[in-house]
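Okay, structure first, notes after.
Of the protein chains in this complex, all but one are displayed in their positions.
This part shows chain A:
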Amino acid sequence: MSKYTEDDLREELKTKEYEYGFYTDIESETFPNGLNEDIVRAISKKKEEPEWMTEWRLEAFRIWKAMEEPEWANVNYEKPDFQGISYYSAPNSKPKYDSIDEVDPELLATFEKLGISLDEQKKLAGVAMDVVVDSVSVATTFKKTLAEQGIIFMSISEAIKEHPELVKKYIGSVVPQKDNFYAALNSAVFSDGSFCYIPKGVRCPMELSTYFRINQAGTGQFERTLVIADEGSYVSYLEGCTAPSRDENQLHAAVVELIALDDAEIKYSTVQNWFPGNAEGKGGVYNFVTKRGLCETNAKISWTQVETGSAVTWKYPSCILKGNNSVGEFYSIAVTNNYQQADTGTKMIHLGKNTKSTIISKGISAGKSQNSYRGLVQINSRAENARNFSQCDSLLMGNECGAHTFPYIEAKNQTAQIEHEATTSKIGEDQIFYCNQRGIDTEKAIALIVNGFSKEVLNKLPMEFAVEAQKLLEISLEGSVG
């Protein structure tokens, strides 16, 4: 993005503290803390949802109550108090605006600081933004252009009202309410999120994008994203996150469901830069996300993620390769610094014949952080000629951090071809020396080497994101090597 000049970068590198850590004082309407059936009903009512949706939420809540928080991940954190969180918060200055000028100026200023001024976004590269501030969609751009193609791109609460048949058919079809603890919680209380439907044979002309922010103190954010690509369509979806500095830990439990019908392709890219806690490991966002895509015949789903933020990340974007010849891809860079903990990876479930999956995971750990890759490749007995390639590389900086790999590979078909490779290494002194010798200082050299290490994944990101991601990597690792 043209926003980032070298001067900006230098400025940012000087300020090691999280520069997005500010708090916008917008009058918010917040529910009392705690969770019970009444709160679930109230959320549903607040959002003027139909009866079936309320019931669906209640069902999820009942499932959640019977579940226990998972403990298997390789992370340590103080368990969130689920009764100490407010489950709904919406910026008060509703209703919706026709033009951006009417939006609360303070909110616009927030975006300005984040470097995502809507005006600029409009001009730039044709990115349509569905901006979510504290769970409610306040501005939707380019809706008209999209509507001409028959593409539906709106907040999920609107979609529940306007396209109930689609939502009803697909919500929970990939990530059922009972899937896991956080998915159940999300299903019960999700406040908003994005909904996207690409009709048959349509190639979405622009990158669809949402920005999520956690704004109100003590509010957990529970978005729900549902992307449906109908037969033969294509969509590239971008998701990026920043959140303000806050001392108490904030909970984020999102659910993303992707459905790629026959011959469709979905590319889902994420840049996650939530507040990771300060250098002492205090504060920071808990990121417990369930992301999963379903591929029908000849369909393709590609997940790309750059994870630099959050105190605790627990995230496994997965692909269910149900249809024959379907393809799943996962490209990930996870950077942890200071006291961050990341347990991330993917699941590739091969059900159909001739299915293919590729996993490229790059983990970079610095400071006192712990970075884990946890993945599952499962070839079912009927998945003839399934093919998987996995590569997990870890880069360690300093000897107080850790890198872990937990790959699970389960093959039940003799025609399966699976390769898994993992390496762990550090930045070589000779590499640094080589750079120094050519007049590149150590800090720059490290940025260069890290960049090269992550290249395979960075290349998969859409242009706008690639620039931002590169910059994020540098900021995240700033000061981590002496």
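As a working rule, a residue touches a chain if its C-beta (ideal position, glycine included) is under 8 Å from a C-beta of that chain, and two chains touch if they have at least 3 such contacts; residues count from 1.
Quick note on the criterion: contacts and distances are computed from a predicted model.
Note on the omitted subunit: UniProt lists it as "Fe-S cluster assembly protein SufD", one of the names in "Fe-S cluster assembly protein SufD", "ABC transporter permease subunit", "ATP-binding cassette domain-containing protein" or "Cytochrome c-type biogenesis protein CcmF". Only one of the listed residues, A:38, A:81, A:421 or A:441, touches the absent chain: A:421.
Annotation: of A:203, A:412 or A:455, A:412 touches the absent chain (contact as defined above). Considering the whole complex, the residue from A:403, A:432 or A:473 that touches the absent chain is A:403. Take chain A: the residues that touch the chain left off the picture are 72, 379, 381, 394, 396-426.
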